[in-house]
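Here is the structure we will look at, set down as structure tokens.
In this view, the complex is presented without one of its protein chains, the others remaining in place.
== chain A ==
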Amino acid sequence: MDLTAPGAHGVRAAATPRTAARGMPTAMALLAGSVLGLVGLTWDVQWHTDVGPDTFFTLPHLFIYAGSALSGLAALVAVLGATAAARAGRPLDPTVGGASVGVFGRTFTAPVGYLISGVGAAVFLLYGMWDLWWHGVYGFDAVIDSPPHIGLLLSGIVTMVGTIMVFAAAAEHRWGRVGTDVSIALTAANVTITVLGLTDVGGPVDAVHTAMAWLVVILLLTAAGFRPTRGGAVIMAGWLAVIQAVTWWFSPWAAYAYADAVGLPVRDYINGVPVMPALMPMALIAVALLIEPILKAARAHGNRWLPVAAGAVAGALVAALQGIQDSIVYTYPTPGPGTLLPTAVAGALLGALAGHLGWRFGHMLRLVNRTRPEGN
């Protein structure tokens, strides 16, 4: 991959209402792929928890793979369109998927957001094939933390990062800004399940909650850093709350409806908690509101340490509150200070790093098309 812009058909900014309309359908298809994937994932997790048996060809799996295929096709269409335009000597609009890069020399010209999404989707299918082989060798044990499953989740996140970039590139349009916020929230919803791979890590610190705090705070600060005005963190947290509310209703309903349709009983002694939505931090809007004044000061003074402080505060709160959230949702005893305090400290340390990274990622997103969003 050549990460320089193709010289012969240099990238030129040519944002017009017409090109904005042309960029929207592929961006929306990309986003629809992510939504389908999340729908399938929440459904699949609930299915395995509350009903059970697995084969490769279940309806939730169909949603997961259809989502990735849709994202991959959208990316392919965008890359082929950009390649054709570049070869014809037409100007490329960097608000459609971001600045373009040459792939395989100058064979293809790919808007960088679509390139990342497309690579994620292609790799996702490879991991899907590996998963099929894996289940043939190791059986259909429905665990989230098998190597192919982690590969699938990570490549799905790569696709979502590309989706964020595609919408960020169109930030001069309202749909671009809204799409960026929604894509970041969708990514946050997805990463919550990935951290379950750390369930078996022992010690006084809750590794799952700390890792979740780290990832969610990176995304929270990315949303905040991307938006030149205040409110980015709260808006992203709001979208995550919407996703949580919808999937809270949807995932158990879909699991039971599907079980009913295929004639399988619900397991004995299930608690009925929507598993994946219950992982998403419920207090994130409050946390976001708390750090907004710090971020406002960071914007006003250009201070690089204030986002670090905001990340530390958010990290400590998300990591500690997650244990309390679990205790309420699953009616466990509330964890004592012996667990909550070390977890909050670890959350603060990792949150500080997440604050630094996320704020920077947000500013990098503004440059994905090398132009500044003019809205707001």
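Everything below uses one rule, namely that a contact is a pair of C-beta atoms (placed from the backbone, for glycine too) under 8 Å apart; a residue touches a chain by one contact, two chains touch by 3 or more; residues count from 1.
By our rule, contacts and distances are computed from a predicted model.
> So which of "Multiple sugar transport system permease protein", "CopC domain-containing protein", "hydrogenase (acceptor)" or "ABC transporter ATP-binding protein" is the UniProt name of the chain that got left out?
"CopC domain-containing protein"
> So one chain is hidden, and I want to know which residue out of A:23, A:37 or A:151 touches that hidden chain in the complete assembly.
A:151
> Determine which one of A:27, A:41, A:64 or A:123 touches the chain that has been left out.
Considering the complete complex, A:123 is the one touching the chain left out.
> Return the single residue from A:105, A:203 or A:263 that touches the missing chain.
With A:105, A:203 or A:263 as choices, the missing chain is touched by A:263.
> Tell me, which residues in chain A touch the chain that this view leaves out?
3, 21, 25, 32, 51-55, 57-59, 62, 66, 116, 119-120, 123, 127, 130, 134, 137-143, 147-148, 150-151, 154-155, 157-158, 161, 261-265, 267-269, 302, 360-361, 363-364, 367
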